[in-house]
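Only a single protein chain was left out; the remaining protein chains are all shown in position.
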């Protein structure tokens, strides 16, 4: 059997660990051959391949990024895209495909499997941890590490000076990184996209913290938003890549806090540092096990499935289920964290 | 209500996070008062207390160790010990007790609750992750971090020189730390207490690795043992504290590998570095949630229970169940890891 | 003898290590007594003290921040400020003062010593490493660590996607952090306050990097500026604390790079994470030795001096010399680094 592998969507520590585990077990246990497709769905679309064998995956376990490259190319939006993929898979002699990616990448995989009969096994990937059907996705723990370490560092400087410190973390639609790093870092306020925040309440927490003699630390997910009309927003102009020009929520919040509390506020924007670097041991373990179980699913001919973590077990779930709904932070968890606010 | 808190057994990153979370929620949400008992069961036995309020738990979230101290004192082995504890709890006006500890500490808690009517809630703690009824215990992820980082460092030096490198990690009865760090670190051999190892097979893996031009890394749990009669063991003399004098399994293994393969072998013994330092974000999150849910259980009057992790949920399980059997590494998981051996 | 100690100016990892070393050696070797003044020069000005003995400095070596607090209070700008300080020092029975701080703090110390006869020994402190007369100041190595780790993380994500990544680091007037972290992190462009940058040249380096198939990483000191009129700057409105409102140089640069190169650019702003957290071993070693030598200078009655690092030796230099000129990055070093640009 000849297996294709691709990685799609944004960067995420652990991608290489998945690839390595699938290839190692596939070659050594099942006698499979592999071919890597470059740059996500672009690879099978344009027949861009990369040799993939045991030697090619040597030493990549601790490395961030993906040796296969990635892209956000969506073949469903390309005229005749799916047909080209089928042809190219046939031309490459590929019997089954392991697609490692997030909502978009797995959405394509679902269509390819369900409607076009491609043998696909999915591996979930999102740094934001917002994919349903799996307890965690790899990359998330690493991102939480980076954010928690930053919060830890801010604590000492926050206490030496009476200054509010804001940390902007990833999370456009779900606040998992903010919640976990905020809880682990001992933040005084955590703001997530799931709950529109009240700037008066935020300033209240900040002031009560100052009043007790300590400087507040606010963790804000990039997708968090204030209640309507509460904050003087920047022009809101978007750049060509869909981001807010000059001034994300972290900076705007600092600005607003200064205006309202008359206390200095400074922002750290972690940005892509959350997506890079070596994966944490948990993420390497999870990604490795996903890779092992994905190739087992291929071996079993159990296609149209995605591997997922349930407790300490790796299970297989229907691909379609994985992308059906976004996994957001439930209110009960957010309320739990509020014990530490203010 | 007045709540006593104690921490028993060996050190474990996250103990302070549990204490902090219980106190913060207990005081702020439920209006409880707290008293800390020092040095595990020694505290209530000898009425050694420590004030415990919101101020006392400030800033302790990222700190290893325990502000309450710990010990291995077992009041069940002290003449009239349990009665003294009951008296002292009454004298301190304690309505309920949160006991944070491992098998021994929770075993005492079980007896106190079941047989003596003490209102106890347990919080599981073991760096070895070998407690049943919970997916993970806090401290384990931190230990895996320390071990994985060490293995990562050895990789570069192993590759530059043709030398076998051994890492001895914690785990007397269960190989969880060895398994997870070995998998995350890309070790070539992982030896765990659950499986008596065959030194010939180990040397075979090592030599096949050398033959491919790379240096092997062996992760060995301190409790791993060779098949009967296979290794020239050291005298085996025990010190006054029950440890093998001069030469744990890591060193003895290096010695044996040198004899058999004629290749140099060097050992790193991580020792107590695995128990210390700041807890990882995962451990802080888990310990914090354990603390929050333990005080909820107290508030609910749900005694004789232990908090536990199941997937991403914190649940309550009977205390007795927690310590019934040791959670060891199942063979299926060990076999899974063997893909990467040799 | 009774010695006062104060820490002034911005936060800096290593302050506690200085205090600890001076107190330990002062008490144990010289039999001195100590008193801590709180919040920089505000302490002696308003007679705000804190007990300072061997117990008070226990465990503070690895902690960021300062147990004495800090401020930017300048007694020279307070009517009768210097006189009040002299009175308060007398009232506290202080025979000599150790002042730990940067340009401003040491400037006050110089005046107090030279013009008012106060027995002062200075310890240089600036995270920016821009104080003359010492090879390095503590805190700098830690800041370089934080910045280098961020750059390391960006490398993997930069390579997986064709995106320019900007890291904004500290350095208003001197580019030491940018230079060292940029060199250590393998940045493709380093921009420092000492050299006005040409945005066309910067975009040229970025495009040549993209052309070779790799994504560029730009390290920019917060004080770096473009040549006149080259960049569409934001309104430049300053907040009440003297910072640019919404959009520091890092964000503005990303914005400009997107406009010009049509490639996506994303910014990480490290902010105060560079000033916090545990000091690096080098900084602990340097700060500890500064503390030991400062108290030796006090013991020797060698006042009006500052301790300084020269090679591997700690020497004493006149306080006045220390703050005479800013130590900026020499062109020769910047040229050396340009080997790696583009």
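The letters A, B and C name the chains in turn, as written, and every chain counts its residues from 1.
FYI, a residue touches a chain if its C-beta (ideal position, glycine included) is under 8 Å from a C-beta of that chain, and two chains touch if they have at least 3 such contacts.
Model, not experiment: these values are computed from the prediction.
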Exercise. Touched by the hidden chain, which of the shown chains?
Worked result: B, C
For this session: Looking beyond the chains shown, say which of B:125, B:180, B:275 or B:316 touches the absent one.
Result: B:275
Seminar exercise, completed: Among listed residues C:88, C:110 or C:148, the absent chain is touched only by C:148
Exercise. Which residue among C:67, C:292 or C:307 touches the omitted chain?
Worked result: C:292
Seminar exercise, completed: Across the whole complex, the chain not displayed is touched by subunit B residues 10-11, 13, 63-66, 69-70, 146, 149-150, 152-161, 163, 165, 234, 239-241, 243, 245-247, 251-252, 255, 258, 262, 264, 266-277
For this session: List the residues of subunit C that touch the chain left out of this view.
Result: 21, 24-25, 28-29, 59, 61-62, 135-136, 141, 144-145, 148, 152, 155, 180-181, 183-186, 278, 280-282, 284-285, 288-289, 292, 310-312, 336, 339-340
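Following the convention adopted for this analysis, only the chains that are shown with their structure count from here on.
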Exercise. Mapping chain-to-chain touches, which pattern fits: line, ring, star, complete or other?
Worked result: line
Problem set entry | Centre-most chain [mean C-alpha coordinates] | A
For this session: Starting from the mean Cα coordinates of subunit B and subunit C, work out the distance between those two points in Å.
Result: 40
Seminar exercise, completed: The positions of subunit A in contact with two or more other chains are 152, 155
